[in-house]
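Here is the structure we will look at.
Omission of a single protein chain aside, the complex is shown with its protein chains in their original locations.
The block that comes next holds chain A.
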Amino acid sequence: MSDHLRIATALGASGWHPGAAGLDRAFALATWRELIGTAEGAGIDFVTIEDSFVRRDAGHLDALLIASAVAPSTSRIGLVPTVTTAHTEPFHVATGLQTLDHASRGRGGWRVQIGDARAEAPLFGRRDPDALPLGDLLDEAGDVIEVARLLWDSWQDDAVIRDVETGRYFDRDRIHGAHFNGRFFGVEGASIVPRPPQGQLPVTVLAHAAPVYELAARHADVVYVTPSDDGSAAALLGEVRDAEHRVRRTGESLRVYADLLVLLGDSAASARDELARLDEAAGAPLASDALVVATTADDLVNRIAAWHALGYAGFRLRPARLPEDLVRIGRDVLPLLDAAGLHGAGDETGTLRTRLGLPEAPNRYTDSQKKEAVA
């Protein structure tokens, strides 16, 4: 695996500073094409797209559908929509993401989120908001991921045979029902969608506490954490590795990404002034789970390099203003990283898994057949 670091950016209908102006025409496909096209052109590895059922600010569109709509006009960047688990149908979640992977020819990923489950409950009216303890919601999210992974494997890659002699389009022994029956829901059948190009879409989780590190360690490929300084950057890495031990993770270790909320200026002073101006517009200083970095591109690159040396596989940058900070990340930050040999400008083709340095995903059923054959 290359030790190049990876750069993601987190997009929503507005920048991450509440005082920043919302995107112009945030509901038009052209706007999203341009934003994500800018990120792709700059060599950013993937974008995550925010979503929720609860309305934020002036509203927003469904993230999976934004990613799907942008898929055909992009060709390299990974598309990682937020899809929540508490009030959605696991079957639709899995097959929707699987379809994104087909439409993007292997560039789909998933940012799993429980969502604001309690606030969202009245929008659905089928779960009591007071009976949704966090532990259950996390367990349920784990089950949703497990079912999605079962469904993504449910068709073996060679299931379609088109055998005129016997009249069979597919080999039914190469398609497998999920047969999942959990505490929160069940899914019986196979996916209606053939196996996605990546086999398994990369699964990513934002985590701030031990139970969520464990969820990520059990089920995810990438975890985003939110260090507040150099000390906590080192400590959080340790916490993630501890969680991996506790859940006895096997195979590839989690790729740990640090989230940073980024406001860039030509000088550190101008960035700080702009931050103060936005704070004033918002009526309060910016409060964020992620470290707020209002500085120059050089400064940001120094921090990224230092944390990468600690063991961070990548960084998810949340632009304070859209599109300004996204444009600056692309124009100023990526070239510096590339020049420093920290970020691979070259290897930008292929699937999102390849970009993330994840190995090919074997199909669990193909494997078990092989084992049986050997035994």
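In this section, a residue touches a chain if its C-beta (ideal position, glycine included) is under 8 Å from a C-beta of that chain, and two chains touch if they have at least 3 such contacts; residues count from 1.
Convention: contacts and distances are computed from a predicted model.
Engineer: Leaving aside the chains you can see, what is the UniProt protein name of the one that's missing? Options: "Oxygenase", "Protocatechuate 3,4-dioxygenase alpha subunit", "Carbon monoxide dehydrogenase medium subunit" or "Sarcosine oxidase subunit delta family protein".
Structural biologist: Looking only at the record, the undisplayed chain corresponds to "Oxygenase".
Engineer: Considering the complete complex, identify which of A:100, A:132, A:264 or A:361 is in touch with the unshown chain.
Structural biologist: Residue touching the absent chain, from the options given: A:100.
Engineer: With respect to the chain omitted from the figure, which of A:34, A:62 or A:338 is a touching residue?
Structural biologist: A:62
Engineer: Among the options A:41, A:194 or A:311, which residue touches the chain absent from this view?
Structural biologist: Of the candidates A:41, A:194 or A:311, A:194 is in touch with the missing chain.
Engineer: Contacts of chain A with the missing chain: which residues?
Structural biologist: Against the left-out chain, chain A lists 27-29, 32-33, 52-56, 58-62, 64-66, 68-73, 87-92, 95-100, 102-103, 105, 122-126, 155, 160, 162, 164, 166-172, 175, 185-190, 192-194.
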